[in-house]
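The complex is shown incomplete by one protein chain, all other protein chains being positioned as in the whole.
Right after this comes chain A.
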Amino acid sequence: MKIRKHIKFLVLSLIAVTQIFPLYWLITFSLKTNGEIFGENILGLPRTWRWENYQAALTQTSLIKYFLNSVFYSLVTVVVAGLLSAMAAYAIARMKWKLKSVVFGVFALGIMIPAQAALLPMFQLLDKTGLKGGYLGLLIPYISGAIPMSILILTGFYRSIPMELEEAACIDGCGIFRCFATIILPIIKPALATASVFTFLGTWNELMLANTFVDSERYRTLPVGIMSFAGQYSTDWGLIGAGMVIATLPTIAIYFMLSNQIQDSLVAGAVKG
């Protein structure tokens, strides 16, 4: 029995190593010289930690700009999609109107549609309206894409909280918008956080739309930026590694801070999808 337990632990650890090893390798080679990466010291820790790679990635390339762009796209998408979804989900779960199950069905359908299926007409629409190429040209598809999942998560949550709460609060007749902003939004915070994490990860890591809708370097996101400079500096692995670590840091940091929240949000997405 005891031996079996040890074997189990060993296998689990082995798999943990395969899951984490590529990341260890990335972090170590981002701090090495090409000499070390290409032969002298492939697996070990860097002999001297070469922060110059990071310095170079930050100063010689437009990484900082891409990073700030990605932060901007992600934040705006999280806030706007969160607010719009919270309102729509509220109407679907709480208000009285005839078409609500139809509308809910339309949003639910959205989860099943792969983004690439709508790519070309979306491209043309953004082009015709003059939005393509600027911040809005990417923000609008991102927000639209984040709405269905957020609505699903939030509708489920609204249905699970008792109705009396808002009735008691709103009885003395403050308008619905004030009631929503001051009573409802604070109540749904946990679900909103779950939805936000989901939206953030999707937006921060998104590649296809960012690669298609943005031509100018000014509006480029981090994934596309790194992809282009990986081609440009293809022999300088240390530099590319540093760029990739920088691009990954925010998600990893958020993951370790909100590990349970993230796990919840992805499970929620799966269980309801």
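Brief remarks follow.
In the analysis below, contacts are C-beta pairs under 8 Å (C-beta built on N, C-alpha and C of every residue); 3 or more make two chains touch, one makes a residue touch a chain; residues count from 1.
The working rule: contacts and distances are computed from a predicted model.
A chain of the complex is left out here; the name its UniProt entry carries, from "ribonucleoside-diphosphate reductase", "ABC transporter permease", "2,3-epoxybenzoyl-CoA dihydrolase" or "Peptide/nickel transport system ATP-binding protein", is "ABC transporter permease". The chain omitted from view is touched by exactly one of A:Ile37, A:Ala57, A:Leu152 or A:Val214, namely A:Ile37.
The residue touching the chain not shown here, chosen from A:Leu45, A:Leu75, A:Leu120 or A:Ala181, is A:Leu120. Within the set A:Gln19, A:Thr59 or A:Ser216, the residue that contacts the chain not displayed is A:Gln19. Note on the undisplayed chain: of the listed residues A:Ala56, A:Val78 or A:Ile140, the one touching it is A:Ile140. Touch with the chain omitted from the figure is made, among A:Leu58, A:Ala91 or A:Ile161, by A:Ala91.
Residues of chain A in contact with the chain left out of this view: 5, 8-9, 12, 15-16, 18-20, 22-23, 25-26, 29, 37-39, 42-43, 84-85, 87-88, 90-92, 94-97, 103, 106-107, 109-110, 112-114, 116-122, 124-125, 140-141, 143-145, 147-148, 151, 166-167, 170-171, 175-177, 179-180, 201, 204-205, 207-208, 212, 223-224, 226-227, 230, 237, 240, 244, 247-248, 251-252, 254-255, 259, 262-263, 266-267, 270-271, 273.
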